[in-house]
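Other chains dropped; remaining ones untouched in position.
We just call them A and B in the order they show up, numbering each chain from 1.
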Amino acid sequence: MRAKLGELAARFGCELIGDPQVEVCRVSTLSDAGPGSVSFLANAAYTSQLRTTTASVVIVTASDVDACPTAVLITDDPYLTFARIASVLYPPTPVDPGVHASAVISTSAQVAASAQISASVVVGEDAVIGEDVFVGPGCVIGDCCSLDTASRLVANVTLVQNVTVGKRTIVHPGAVLGADGFGNAKTATGWLKVPQVGGVNIGDDVEIGANTTIDRGAIGDTVIENGVRLDNLIQIAHNVRIGEHTAIAATAGISGSAIIGKRCMLAGRVGVFGHVTICDDVILGAAAVATKDITEPGFYSAHFPAEKSKNWRQKVARFRRFDKLADRLRKLEEVNKKNDG
Amino acid sequence: MRAKLGELAARFGCELIGDPQVEVCRVSTLSDAGPGSVSFLANAAYTSQLRTTTASVVIVTASDVDACPTAVLITDDPYLTFARIASVLYPPTPVDPGVHASAVISTSAQVAASAQISASVVVGEDAVIGEDVFVGPGCVIGDCCSLDTASRLVANVTLVQNVTVGKRTIVHPGAVLGADGFGNAKTATGWLKVPQVGGVNIGDDVEIGANTTIDRGAIGDTVIENGVRLDNLIQIAHNVRIGEHTAIAATAGISGSAIIGKRCMLAGRVGVFGHVTICDDVILGAAAVATKDITEPGFYSAHFPAEKSKNWRQKVARFRRFDKLADRLRKLEEVNKKNDG
């Protein structure tokens, strides 16, 4: 799509310094930009690129206006304004209603006339596909699953059973929603599978990354509330609940029955133990493992940054000798006490 | 399914306090239960819910009988008895024999008449699909793979080549069995791929989670013994062997040629180095990395729980100053020695 700078400024409440009739049609990095490009500066590391950019317009804060050789859109939050303008220039591909001839739809499934069912899709019994839904090629939608208005399964997504997906939610390829959770009871001769009979309940405006897995509840549902963002290759175990607008980065793992609050941010590779409850507005740093409840908002972490292996090995060796050092200190203290005594 | 309390008590060796004619038809949590529900108490954290439950029956140990307002089934292991009763109430969906019209079966493949091959399945040359096998929609079964009696591939599972799956084994969506392992020989100009020519051999009564990957052997097979439980998003590299009844939780990774004993339990995100051997009955705690052989059963671990970042950063800083502290201690000791001398 194309848009005029004047229209964008008006629509998103920015001050424009430049010609309101200039049209833009794409987003670019500062260094790759050219005529027709919108770019932005949100990270001081890129200020040097700002000075030489040839974008048609750059979205900046007031303090960066002077450094910019091109037209500017001035805003308090350049990244957010960039996101809004990019959404104008790159609207989602419109849904092309209809069911592809190669799709296999159970007779008891309901598919809205405005939905698009792509090639090689399989839809199970009693599934419900709502208005303006997009189901990409190769998706499998199992029995009793439902997709609400304008949700999108990009391609090769699997909804196993009893999965409900809310409005405008996007699920990326390879994601598996509603597989059996890891429920096993110990017997004298091995493990007995515990039937997993709950479902998965995904809210509105959620986004679920590629190859992420969200297990069905053991009893009751696994719940992903409205506005949640899940990156790729994340494991969400049975009966987990993720609160509204929480964002979780790639390769994180949330164990069974854990409850994550609203507006939390979990960095890459975070782990959360089973049955742990994390309150609203918690940030967990990269690779941190939350082993018990967190009841106070804030930033939590626990990892050691990589360093030269030789140095690291020395530190580990010292760590192991810590008790000996403590012993030596104790002896010294005793000697001192005696001397003082 | 429905069952009478009297029948369940008799079948599973529980003492029933209550009306043996009452029927139950579903499992529920203590708090969500109602007439027709079976619930259980296996975790003291839920005792308060027991007092107010309206389940038709609760499975408890003898010590919890008095606290329960409803009929009880008394047993030493409520969770195991619950699993058994749930298996009665929720039997696996029966196989519906036949090959869907959209499935593509190689002429040299053998498919038992009692097997169910769902829509969009592709079966390669010389594959063998046994009695009562269920192959869900979108699965790809490559050349020379075999599925033994009553095994189930839920949906979108890929068996690449030379994969044998045992009786009653379940494979969840997105799992990839038999892909090439990570075999690369270094040359002066880059990596040379080492052909991976082994297979994957999965035993009976195994369960493999969603998006888990099990590579084919480089030479010889990767082996998953009977009764093993693998959760989601686990990596099993080439030529690994996992012993009977071992259970591995999500996002763990087992490197090439590692051997894990029988009845081990590996928690989430565990890592095992290549060529490491772990004996029977080992428990590895969350995120532990086993870097060398473990020859003694027991519980092994190594991780730091997440804590407030400010506190954690102080600890890391101290950890880095450890050598300076050791130096200071050494000096004090020398002073003391001199003073004593």
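By definition in this document, contacts are C-beta pairs under 8 Å (C-beta built on N, C-alpha and C of every residue); 3 or more make two chains touch, one makes a residue touch a chain.
What you see is a predicted model; the values in this text were computed from it and never measured.
The complex is a homo-oligomer: every protein chain shares one sequence, and counting across the whole structure file gives 3 copies, of which 2 are shown.
What we mean here is this: only the chains that are shown with their structure count from here on.
As a whole-number value, the distance joining the C-alpha centres of chain A and chain B reads 25 Å.
Every residue of chain A that touches chain B in the complex is listed here, in rising order: 102, 104, 120, 122, 138, 140, 142, 156, 158, 160, 174, 176, 179-180, 182-187, 190-195, 197, 211, 213, 215, 219-220, 233, 235, 237, 251, 253, 255, 269, 271, 273, 275, 284-285, 288-292, 294, 298-304, 314-315, 318-319, 322, 325, 328-329, 332, 335-336, 339. Put simply, chain B touches chain A in their complex at residues 26-29, 32, 45, 77, 79-80, 82-84, 86-87, 89-90, 100, 102, 118-120, 136-138, 154-156, 170, 172-174, 205, 207, 209-211, 226-227, 229, 231-233, 244-245, 247, 249-251, 268-269, 286-287, 303-310, 312-313, 316, 319-320, 322-323, 325-326, 329, 332-333, 336, 339-340.
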